[in-house]
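Yeah, one chain of the complex is gone here, protein chain that is, but the others are all in their spots.
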Amino acid sequence: MKRMFCALFVLAGFAVTAPAVNAGVLDDVKNRGVLHCGVTQGLPGFSSPDDKGNWTGLDVDLCRAIAAAIFDDPNKIKYTPLTAKDRFTALQSGEIDVLSRNTTWTLSRDTSLGLNFAGINYYDGQGFMIRKDKKVASALELSGASICTQTGTTSELNVADYFRARNMKYEIVSFTTADETLKAYESGRCDTFTTDVSQLYAMRLKLGNPSDHTVLPEVISKEPLGPVVRHGDDQWFDVVKWVLFAMLNAEEMNITQKNIDEAVKSPNPEVKRLLGSEGNFGEQLGLTRDWVVRIVRHVGNYGESYDRNVGIGSKLGIERGLNRLWNKGGIQYAPPIR
Amino acid sequence: MTTRTFVRTAFAPNEPPPLEADSTASRFARSLFATPANFALTVLSVGIVALVLPPLIRFLFLDATWSGTSRDDCLANAGACWPFVRAKFGQFIYGFYPAAERWRPNLVLAFGALLLAPLLIPAAPFKRTNALLFFGVYPVVSFVLLTGGNLDLQKFLLGRFLQWTTVAGVGFGIGLRWAFWTDFLFSAVVIVALVAALAALLRASVFAAVTAAGMVLAGLGIILLAVDLDFGLAPVETRSWGGFLVTLIVAVTGIVVSLPLGVLLALGRRSRMPAVRYACILFIEFWRGVPLITVLFFATYMLPLFLPRDVTFDTLLRALIGVALFAAAYMAEVVRGGLQSISRGQHEAAAALGLGYWRMMGLIILPQALTLVIPGIVNNFIGLFKDTTLVLIVAIFDLLGQIRASFADPNWATPVTLYTGFAFAGVIYFVFCFGMSRYALYIERRTAAYGRGS
Partner (left out) sequence: MKRPAAESKAAAPPRRGGSLAADPRFRAFVVQAILLIAIVWIGWTLFENIRQNLAAQKIASGFGFFGETAGFGISQTLIPYTEESTYGRAFFVGLVNTLIVSALAIVFATILGFAVGIARLSRNVLLARLAEAYVEVLRNLPLLFQILFWYLAVLGTLPGPRQSTPLLGAVYLTNRGIIFPKIGLEPGSGIVFGALGIGFLLALILRFLQRRQMLMGSERRSFGWLTLLLIVGLPALAFVLTGAPVSLKWPELRGFNFVGGARLNPELLALLFALSTYTASFIAEIVRAGVLAVPRGQTEAAFSLGLSRRTTLRRVVAPQAMRLIVPPLTSQYLNITKNSSLAAAIGYPDFFYVFAGTTLNQTGQAIEIIAITMAVYLAISLATAIFMNWYNRAIALKGA
């Protein structure tokens, strides 16, 4: 009887197998009819679910834009919330198609983890949050402090570098999740909480009394955040990359969700190329000609997405700063579509 | 001449009369205040009770906030904030299981209780049918109810190797579901033929072999059909499961899978075939030597690396596999204890009756051994129930995980939220574990009394 059970188990194992991976991720996604998108477990402004399980945020908008470009429907997405720890494994194992989860682009992640960063949708840097009553004005005054951080992030390494380079003493206290880290900071286990500045602003909203806390002016690292795909599928890599560039180009040409219908009729050759009434750039990517129209209609351009989720129009209220377009004093610069 | 150490040369002083000789009241008094040391211990005990009990009662009942809708209602009192528990109750029990679909987990829990109760009461009839329902039918029904079923199976054995069913399914326009079932039928025929050939080769009864193989395949087919059919239930991803529901799922799956697996391993460990024995010993000792959290970690984050690239497993399922294998190793040791306590005479008597190995085990040895180790099995289950909390380390939110997550909610941030959450979780865990341990004790006494009587 018992050996039958074993046989049953093995057979059941075969039966549960998912469909085989075809030529590429884009075809898989098209066949499947839904995009698998890896996001955070809840980071206001970047990716967070509301009470009904609807996801919003800057990173979520990128996934919505990809889904819009492929299906003309930004809601054909299955979101997979991931911790900092398991995000790469999930991508490597094929559980998700794209990781859009405020992930810093570094050389080692690009190479030894077998990943490709498809661009930068948010230029960030690491900072410190501290209680106002500690009366600290600069990170240079933090010598001897206890610092809370999340393990397995670049923040953990940057803070070590920063203090070591300035010969300052510190005590590192690391936790597995962002919530645990914040809780420890709030309970007074640490003097300061360090992570990317954008995340500090987002996490501050989760504190009992946000106005008691301030973010110090120093930014101690470069944290270019962007979407990530697996090595080895250049077509999919191009799709993700160019969806982001399309959103930036749309902002540069002042094409918004509101004026998209007029823009389609624009005589401007640049706009015509972008919106697919001239050339077949979308088809070259394996998409349709009107891919950018779909993106802008459903999701909006980069600037709109920024303002809605993290910028002045949102609860976070973060200045555009580095994330302005290149012609407005920032460094967001997308290659042209032609 | 030397004197030995323990030789007494004078009479020992008389002992005081035994306690039983006194009245209850004076016995009680003597037990508390007989000697100065005893008196000191009494004072110490009273001190500890006085230190712990009154603040606890005050926190839980007297100073507690009983009604309210927000954190402001709780800020005034120093006691527990019960409105917090009421507001989060759904989350603590079901996680993020959609509110409209919560009747499904409720139904599963009700079925479970209905099947388990008569299984646990020794006097209740139909044990065999009941066990079959609980271990065979109930898991499938629960699976369909909780996930929504409708797995949309696409290929079975042959499809895996030949890839032709997918082609056929698409090519002839019969759809993938039908392709799967044609594949299943063909595979079944091939397997039965192989078994028959093997039986013939060994000059064993072909008919018996074919019947057995056919029954296994039929059973498998029914299970697959159940999970494949569309019952019109909305699919609910395991990601949105949580709270006490997950605690129970992990614990019950662990026990349901680990029991048969544990019996097999225990038998294997006592086998006279060296390869079987050593394989089982290695398996058991490996799982018992590593912490559960490494197992969970492995199952959650590394299993994908060990599987073919096109196979993906659900996160919760991965954790369940880890827990079940881990529990099986411990279960094997409990069962082995039972097997060892069955006297050789039973084996010899069974062999003398002409019973083969499996009949000897199934009809004579295991029924006795398993009855003996029921308390051990229940204790194992208690351990498993407590160990389910570890899944929160691999980002699955069980009861404790949900409660911990709720501490981060700024809308309920009060000085007493933390204690209230712990009190609630503590009471639930205690009631379940304590109840089960009493049950184990009851069965133990009953078995012992039975043994004496016969």
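Per-chain numbering from 1; labels A and B assigned in written order.
Just so we're on the same page, a residue touches a chain if its C-beta (ideal position, glycine included) is under 8 Å from a C-beta of that chain, and two chains touch if they have at least 3 such contacts.
Because the structure is predicted, anything quoted here is derived from the model rather than measured.
The chain that is not displayed touches the following shown chains in the complete assembly: A, B.
The chain not shown here is touched by just one of B:A213, B:A327 or B:L372, and that residue is B:A213.
Of the candidate positions A:D59, A:D124 or A:E180, contact with the hidden chain is made by A:E180. Only one residue in the set A:E171, A:D261 or A:E319 touches the chain that does not appear here, and it is A:E171. As for the chain not pictured, it touches subunit B at residues 2-6, 8, 11-12, 15, 19, 28, 31-32, 34, 38, 41-42, 44-46, 48-49, 191, 194-195, 198-199, 202-206, 208-209, 211-213, 216, 272-276, 279, 286, 288-294, 297-298, 301-302, 304-309, 354-359, 382, 385-390, 392-393, 400, 404, 407, 418-419, 422, 425-426, 429-430, 433-434, 437. Across the interface with the omitted chain, subunit A contributes residues 3-4, 7, 84-85, 88-89, 92-93, 108, 111-114, 134, 142-146, 151-152, 156-157, 159-161, 164, 170-176, 180, 183-184, 187-189, 191, 230-232.
Basically, only the chains that are shown with their structure count from here on.
Those residues of subunit A that touch subunit B in the shared complex are 1-8, 11-12, 14-21, 41, 53, 80-81, 83, 85-86, 89, 92-95, 176-177, 179, 182-183, 205-208.
Across the interface of their complex, subunit A is touched by residues 96, 151, 153-157, 160, 163, 166, 212, 216, 219-220, 223-224, 239-240, 260-261, 263-264, 267, 300-302, 304-305, 308-313, 358, 362, 393-395, 405, 407-408, 410, 413 of subunit B.
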